[in-house]
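The complex appears here without one of its protein chains, the remainder shown in place.
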Amino acid sequence: MSLEVDRLIALEDREAIRELIARYGPLADCGDAAGVAALWWPDGVYAIAGFDEAKGHDAIAALIEGPEHQALMADGCAHILGPVSIDLFGEEAVARGHSLLVRRKASGFEIYRASANRWKLKKGPQGWRVVRRDNAALDGTTVARSLLSGSSD
Amino acid sequence: MSLEVDRLIALEDREAIRELIARYGPLADCGDAAGVAALWWPDGVYAIAGFDEAKGHDAIAALIEGPEHQALMADGCAHILGPVSIDLFGEEAVARGHSLLVRRKASGFEIYRASANRWKLKKGPQGWRVVRRDNAALDGTTVARSLLSGSSD
Partner (left out) sequence: MSLEVDRLIALEDREAIRELIARYGPLADCGDAAGVAALWWPDGVYAIAGFDEAKGHDAIAALIEGPEHQALMADGCAHILGPVSIDLFGEEAVARGHSLLVRRKASGFEIYRASANRWKLKKGPQGWRVVRRDNAALDGTTVARSLLSGSSD
């Protein structure tokens, strides 16, 4: 029995991680700053290459409430993530994948930014939360590529 | 035993919902109007903000067979969905996520439309089907944002 339960838990863990990450885009694009922040651990980090790291719920919520994100929302924006590849290590995990920031223009929509993401996650009594999300624009330099590489962890 | 079976069923339900929604884009882009319609319940609704609601299989199939969709297919188009966040409530569920309509131009491709989607789903003897899909372009107004918000349901 315990073998099957272990396998069930592994599937539940992967499902919970995928769900957690899938919530980011909808929460960001409806402007739910507290909801976005709650995806992270209280001391979690959202690190966007080239910017100061945001550490903790208040700092992460401030990214959503800040003028840059509010301007994107006023134009119309979609933070769309690609599928994530997930490596489970017991109660910790690493997920890798792309994200697109699509922004409405006067006519049509543009891809404002295409990025690489590496998510470090940890499971606690209330489930999986983000320890650290690294994001870097895919601009031809090695910063973003290293986030997508299995060997970079 | 029953606890584990309940957990297995919850995973199967989430997998079935993700599969159902993942079928939409490929079916739409190969022009399979009956296949698209069959994702919905017979009295299901596909509601695109700013247009009349399509209710029932014939009306939903007519969207695929209609001149606008056929013109998109003649140009070359991709209805690409982002990951969905799924809330399960027994035999009912709500899923939220983005969609992109990518259209081929004379040179290259453009994002013709970026939208928010909320799917209401229900399980029956033959599995999960769509009760209602709401779709609205992410144009900076609150209509689309409310579809992505957890509190709007």
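Read from first to last, the chains carry the letters A and B; within each, the first residue is number 1.
In this text, contacts are C-beta pairs under 8 Å (C-beta built on N, C-alpha and C of every residue); 3 or more make two chains touch, one makes a residue touch a chain.
Everything numeric in this text was worked out from a predicted model, so none of it was measured.
Asks: Which candidate, B:Glu53, B:Asp75 or B:Glu91, sits in contact with the chain we can't see?
Replies: Of the listed residues, the one touching the omitted chain is B:Asp75.
Asks: Considering the whole complex rather than only what is displayed, give the residues of chain A touching the chain that is not shown.
Replies: Within chain A, the residues touching the omitted chain are 4, 7-8, 11, 14, 82-86, 96-98, 100, 110-116, 137-141, 144-146, 148-150.
Asks: Can you name the residues of chain B that touch the chain not displayed here?
Replies: Residues touching the hidden chain, for chain B, are 4-5, 8, 11-12, 15, 18-19, 21-23, 25-27, 29-32, 35, 73-81, 83-84, 102, 104, 108-111.
Keep this in mind: only the chains that are shown with their structure count from here on.
Asks: As a quick test, compute the distance in whole Å between the mean CA positions of chain A and chain B.
Replies: For chain A versus chain B, the centre distance works out to 23 Å.
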